[in-house]
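Heads up, one of the protein chains got dropped from this complex, but the rest are sitting where they should.
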Amino acid sequence: MTAVSPMAGGGAGPQNVFMDQFNLEARTQRVWDINHAIWFTLMGVGGGVFLAGRILNLTEGLGYVLGIPTVDVVSFLAIAVGGAILVADLGRPLQAWRAFVNVRTSWISWGAWSDLIFLVVAGLLVLPALSLGGSEPFSGLDWDPHGGDGGGLALEIIAGVAAVVVMTYAGAVLARPRAIPYWNSPAVPLQFLLSSAAMSVAVVMLIEVIAGEPVTAGQMVLLSVLTAGLLVTIVAHLLTRTGEPGKRESLERLLRGQYRGLFAGLVVAAGTGLPLVLAVVGAAASGARDALAVLCFLLLVPGGFWLRLLTLRVGIFPPVHIPGVGGSVATPAGG
Amino acid sequence: METVLGARTGTAYGDGWVRSACTICMNRCGILAHVNEDEVVDKILGDPENPHNHGRTCAKGDAGFEGLTDPDRITTPLRRTNPDKGVGVDPGWVPISWDEALDEIAGHLRDTIADDPEKILYTSFDIYHLRGALAASWVTGLGMPGYSTWSAAIFCGNNVHGILYMNQNAFESNPDPIYSRYILNFGAQFGSVVHYDTMHSTHELSVRRSDVRMVSVDPVCSSAAAVADEWVPIRPGTDAALILGMVDQLINELGIYDAEFLKNSTNAAYLVGTDGRYLRDAGTGKPLVWDEDNGPQPFDAGTANAALTGVYDVDGAEARPGFQMLADHVRSYTPEYVESITTVPAATVRRLAREFGEAACIGETITVDGVELPYRPATVAWYRGLSAHKHSMLNGMAIILLPTLIGGIDVPGGLLGDPWGLIGKVKDLEYTSKASDDGLISQGFIGGGRVGGLYPPRPTGPPRTTEMWELLPCAPYGTVFSLLNSEQPELFGAPPFPSMMINFQSNMMKSSGPPEVVERFIKRIPFVAAIARRFEETTLMADIVLPDVHYLERMTPLVYQHLASGDSRHAAYGAKPVVQSSIEGPVAGEPYVDAMQIYLELLRRADRLPQFNEAFNNIAKMREPYRLDLDGRYSYFEICDRWLRNTLGDDKGLDWHLSDGLWTADKTVEQKFPRPFFDARAQVYCEFMVDTKVNLEHTVEELGIPWETDDYQPLPDWKPGPAYERSAPHDLFVTNMKVPNHALSHTHKNSILSTLSNRHNDLKSVWINPKTAEARGISHGDLVEIETSGGRKQTATARVTQLVHPEVLATQGCGGGWSSGSSGDEVNFNALLNIDVEHIDFVSGALDCAIAADVRTVPAGRGGAR
Partner (left out) sequence: MTRWGMVIDAARCVGCQACTVACKTENQSPLDAWYAPVIEWEEGEFPDATLNYLPVLCNHCEDAPCVTACPSGALTRRDDGIVMADEDVCIGSRACMTACPYGALHFFEDRGTVAVEGAPAEAVPSVPERYAHQRHVRGAVSKCTYCAHKIDFGLENGLEVGVHPLATPACVVTCPAECRIFGDLDDPDSNVSQYLAEHGGGEALRPDAKTLPSTQYVGLP
């Protein structure tokens, strides 16, 4: 094949001026892009901040908005905005409700339900605390918005489970089909989960700094564990199935091609490695924790966004046929 | 009215289908077109009952209905108000009435006929509709000797038709798709969906693809070469050397030829003297052959043992059979010499000759319908790649030797002919050709127009038109001389120039040569009328435009009459209105269904109906009671009715055409493979060329004009074309090829087809071999500029590909128009052509389409629009 490889070209526009979809070359997916990266990020942060707030017991003391803990508000906002972007990006936004239909097999349906369940259940959970112009219209609801009692805890657990799904499902959507080998790996949802968690801890730390509360060594340890896990997952994903058609081209783009700088710089170094170092430092050195926390936030969130965007952008379908290799006999179950 | 619309049963999915014919390309496939509830045609299918295309259609045919709703359709007669004409000039159209338009054109016709009817130029590529009978009668009725298939005439079948008439009594020929086992494409795209007989042959070849070996000799891996088993790249314009090298191998090295056939069905045994002419019998004047037992005998004396080889003494004169002349003649074409000219390795030359010869199965027979016939399953296809060159006729004379040597003509596996000359005789087909006194096939009449054969050559004389027909005794067309005379009027003493032109279905501005050259030619014509469906590049040059119907609105009987030899069924059918045109036609109260209605109106208004009626009776071979009364005034529908009944039988008139319209019949074995059943002979040694040259030289000497006569020779040679000796920087050839999903310039504005070809970047690209690209610093996808040695330029996108000869820049299609709907950045190959003496073949009237050129990247900042 002498035609220019799509890998050699730029990100936008046809890279092979001759045939694009009519040729036998690896095809870059261009269906999902920035909008998706944004909502993936927001969902990750949304689910994660709620979880982090609860696990780290930070619902109290970091301030309230209309009586509701700031961490929860940030979480709700992230998910609501993410959801809005998702709906707006649909070809037929008015039909968005149908996204809930196929829970049997579709991760997007799972995501839609988990977003909804999360918003409803977590919303219910904090509802008793809602204060509007001084009155608390739902204070009659008798559970603890901070999960301190049975009812509260139950809601908290349901919301928490939903939040985990919210943090992960975008990765699962990508990982399930075999169409794009780079995506078709548990490493992708794992990366998304770890990245979401790390971003969320950083967000929570930022809220702490703003609220004037101390960032703890434990939080820094947690962040270093999460970022270290993320780094390991990313590296592992880069080192496995490297010769596989499709994945090879994806790696080519990430490691040597047009995204090399963004990936190595923004995702790996600045977005994961550096926060890991900072978090380790922060765990040891108590004095600079606030500054380190803010830095981690500033590095991790863009890093998480670029991780998702680059994952989307290097999604490459291998050629539908590799001449001379074929040979496999189709085995339709029915016939 | 009801009947005009044809039989149609409803609009549910299974209903609403109307049988008609596709006329996008000359294959004229039978189709069924679907009309939906909104009276809109939304689907075309191949007619499954039609034996010609057996229910298949190509991409072009599938997309054909798109033109019905073309926003740029012309719906009313128009007059130009801007006296300026030219590319990019707004004609300032204003609508006028049919009466005004027709009267004005008829007035011009009258005046011109009174002066000299030959000064009417009717340009059309409608010959393939085989309404040739109608169209030819219209031009004959006006007093013209024929019409011009303008663009086609310049670089299409110039060396094809005459050669085929000479050796096969056919206008077109194709490899036998059923029995052939070895097919050599020489500059033709047989086997893919380009060329002729595409639907039928693609289907037949596909069925037995693994048993057939196809080889394409082509500078480019064309769509046909891609389908072939082997692509043999060749330097453009050098094929004759390769072919003669193969002939040398076959005769002199391998001894493979069909001696029986050569003796009995060709002039190969005719004795030739040292002056190049036949030795003739003193009494009868017949050419002599050398009988092994009885010495010299007239060729038709029933000699069983005519010698093909040897040198004989006939009454003191040295004589050789024509075959011996050929054998001696080709000896210099050694494989090594051929390699040096063509770049085809000597070993390949030898191998191709051997493969071809062995595949020919000389001596073998096959039984078809109980009759034993020669079986010659090796054959050739050639067309534009051999034809569009300087020395074109020599190429044709060379290539026909291959099937002739093996006796592979109109027998199973061989070259099958389509004798268009049989128009009007569908019911009683006769394939026998009139033999000349010398026993040779001599079919003087080709098609309906001003088209002539090779043999017998026409008499020469002072030219009566710019086409200089009278100085082209063996050519099928002279059109290119019109352009040459327009560019250099002094060259040949300014022969009479047209006073008016009527253009119909030929986009000569785009398909004939450099636009500015054609533009100058048309601008010189005092009055130009065009009949058109949409504003094409040529329509924009007219003074008056008349609207035409779309082919799916058309009623044209007998668009197709399958007369080709070969083991398939006969078919005859035509076009009928799938939907009724909403355009008002030339005849008040008559539905508008065909441009022929315009011609009848013009003939009437110019007082030429009797002449038309007479011509039609002759050309369509009308019998009583269908003949037209000379004084009668017939409607188009009446003429069609009579023509149909005359041709297909009394029960097959217009009603039948509109309700059914497909006639099929089995062929007899004589009709399938006629060659073994008639005596007229093909030619191996073209003796007539000797005297033709003498006569022609005499004529031009009297006229005092320069003329090239060197190529009038009885045996072919390879001679270098103008681009052969290239010099840097123009040391490449630029060539052109067709694509399967476009037909000429016709389909380039079909949005489906053009979107598809844009996806492939077909018409915008130039193919460059990686070596060539590297040497010139060109990368795949670069914007490049092609510049010919004549200084003509086109920009293109570089497709750096292994699929092209390193000395060649290949372009595709007939792109680069400027009328509405054009995509501006296509390559206009024709704009690179040279209309000059060096590039014109003076025997066939062909224009050389291998142009010396250079290619380089366009400096940054230029061509930013792309």
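Order of writing sets the chain letters: A and B. Residues in each chain are counted from 1.
One rule holds in what follows: a contact is a pair of C-beta atoms (placed from the backbone, for glycine too) under 8 Å apart; a residue touches a chain by one contact, two chains touch by 3 or more.
Note that this is a predicted model, so its numbers are computed, not measured.
Visitor: Which one touches the absent chain: B:Ala106, B:Leu121, B:Ile163 or B:Met199?
Guide: B:Met199
Visitor: Consider the whole complex, including the chain that is not shown, and state which of B:Leu402, B:Ala595 or B:Leu753 touches that chain.
Guide: Missing-chain contact among the listed residues: B:Leu753.
Visitor: Which parts of subunit B face the unshown chain closely enough to count as touching?
Guide: So the residues of subunit B touching the unseen chain are 13-14, 32, 42-46, 48, 53, 55-63, 65-66, 68-69, 71, 191-193, 198-199, 202-203, 205-207, 209-210, 221, 223, 225-227, 231-233, 740-741, 751-753, 755-756, 758-760, 769-771, 801-806.
Visitor: Touching the missing chain, which residues of subunit A?
Guide: Per the touch rule, subunit A residues meeting the hidden chain are 1-3, 13-15, 19-25, 27-32, 90-93, 95-96, 98-102, 105-109, 112, 173-174, 176-181, 183, 245, 315, 317-318, 320-321, 323-324, 326-335.
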